[in-house]
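Worksheet: the structure to be examined is printed underneath.
Every protein chain except one is present and positioned as in the full complex.
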Amino acid sequence: MPQTPQLILDSIAFERDDCLLFSGICLSLESGDVLQIEGPNGVGKTTLLRILSTALMPTAGKLLWQGSDVARHRQLYLQNLLFLGHLPGLKQSLSPTENLVWWRRIHRDHSPLKNEEILGSLGLCGYEDIPCYALSAGQQRRAVLARLLVTEAPLWILDEPFTAIDKQGVADLEALLIAHARRGGMAVLSTHQDLGIANVRRFPLVASAEAV
Amino acid sequence: MWQWFHRLGSPRWFYQASGKWLPWLAGITFVLLLIGLMWGLGFAPRDAKQGNSFRIIYIHVPASFLALAGYYVMAIAGAVGLIWKMKLADMVMKSAAPLGAALTFVALITGAIWGKPTWGTYWVWDARITSMLVLLFLYMGVMALQHSYTSVDAANRASAVLSLVGMVNIPIIYKSVDWWYTLHQPATIKFTEAPTMHPDMFHPLLVMIAGFYCFYALVLILNTRSEILHRERRSSWVKDIVLQNQR
Partner (left out) sequence: MGYGFVAILRRDLLLAFRNRGEIANPVIFFFIVVTLIPLGLTPEASRLAEIAPGILWVMALLASLLSVEGLFHSDYRDGTLEQLVISPQPLYLMVLAKILAHWLITGLPLTLLAPLLGMMLSLPTAGYLPLVLGLLMGTAVLSLLGAIGAGLTVALRKGGLLLSLIVMPLYMPVLIFGASAVQRSVDGFSVQGPLAVMGALLAFSLLIAPFATAGALRVSMHG
């Protein structure tokens, strides 16, 4: 049965200071899709993901969320979105619990899950109340990934989510992604890693050769 | 109306159209400034109290007028660039900043030179001089912000936001400086206000003000044209112009 696409990228182009990074990107995502953006360094993966997060405006083209233009109905789109960039906003002087509490407050999350359970299931048991600056890079990553467990947003946009985490962490994150897709969620991520997830769609991002 | 607006927004159209206006504008500017200077410096009567030193107002007053007006030109161009994302408006804003700062500087310097024979000192903390100094800071802030961003778009939008904030604040700053001045020293020396000036002195001043307005427009257009060429240097029409000139 053909599904209606939830998110459509309609010939997106991005230009920075008269230098065209990419153009004519057309994509669509349906419920249950996991999309991996591939490409060498500097090709614009992060830029594309930041456009999807609306942190950047595309130079041309538009985003459609459930058929409505994101530029016009930005609030509606943002309510359905979870974005984790390179720098995900983890406060170093706060503990993983405090960071998570803040995140849940600002996103108005009232799910009954307890903070300790969430952090414990990500292997941070015993580290919940230690300031983040005292944690390793991988543990900090895990503290960020805790947000994936409390969000109800159907669209996840993850920039290099596998950075710095160990094998067990990779497996945990893959399991999260699979569960998310099975619930009908969608994910767009950039990574150089081969994912252990069936039916991953791959999108090779190609640099634009032409100059303006 | 909208078609006209969008055509005006096209740098290429502006470059070609302004090329046709330039000789006329330059001619008018030259004639006005020449008449104004000769009339003001050579034929206007001496001031009873200040003697010949008052004649510096023929530079000082028009420069101060345009220093302030130029800020509004810059801020409005910035607002148009922010709201309608019009490239040309950004270029006008960028060109207006150094021009306005230069005029403010001229107004300050001529004011100081005029101050020496009039008050016996180059610098007094007078309301107008202080306001001019604040205006110079405002211009310098916009220019410095423009130059510190590496991305051209970000530089334009940041300086547009700042010039708008400055525009909203200028009346408040001016009023408070005025109030501060009256509080601290009741004005003992008053400038010869325009309406009380003798018509023989006032008419050349009007010509000079008109001449300065034309001069401002001329330099702004010239600056904008070179900014257009720089920004559009990769486009085919600019390359054509360069090739034609080389022949």
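First chain written, first letter: the chains are A and B, and each begins at residue 1.
To be clear about the criterion, contacts are C-beta pairs under 8 Å (C-beta built on N, C-alpha and C of every residue); 3 or more make two chains touch, one makes a residue touch a chain.
Treat the numbers as computed from the prediction; the structure is a model and nothing was measured.
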Among the chains in view, which touch the chain not shown?
A, B
Please pick, from A:R72, A:K91 or A:R202, the residue that touches the omitted chain in the full complex.
A:K91
May I ask which residue of B:W84, B:Y122, B:W179 or B:W237 touches the chain that does not appear here?
B:W179
For a quick check of understanding: of A:S11, A:Q79, A:S136 or A:Q168, which residue touches the chain that isn't displayed?
A:Q79
Interface residues of subunit B toward the undisplayed chain are 134, 137-138, 140-141, 144-145, 148-151, 153-154, 157-158, 161-162, 164-166, 168-169, 172-173, 175-177, 179-180, 183
Please output the residues of subunit A touching the missing chain, sorted low to high.
53-57, 75, 78-79, 81, 83, 85-94, 98, 102, 105-108, 131
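Note that only the chains that are shown with their structure count from here on.
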Note: subunit B sits from subunit A at a C-alpha centroid distance in Å of 49
Of all residues in subunit A, which touch subunit B in the complex?
16-18, 211-212
Show me the residue ranges of subunit B that touch subunit A in the complex, using the header's touch definition.
151-153, 231, 234-235
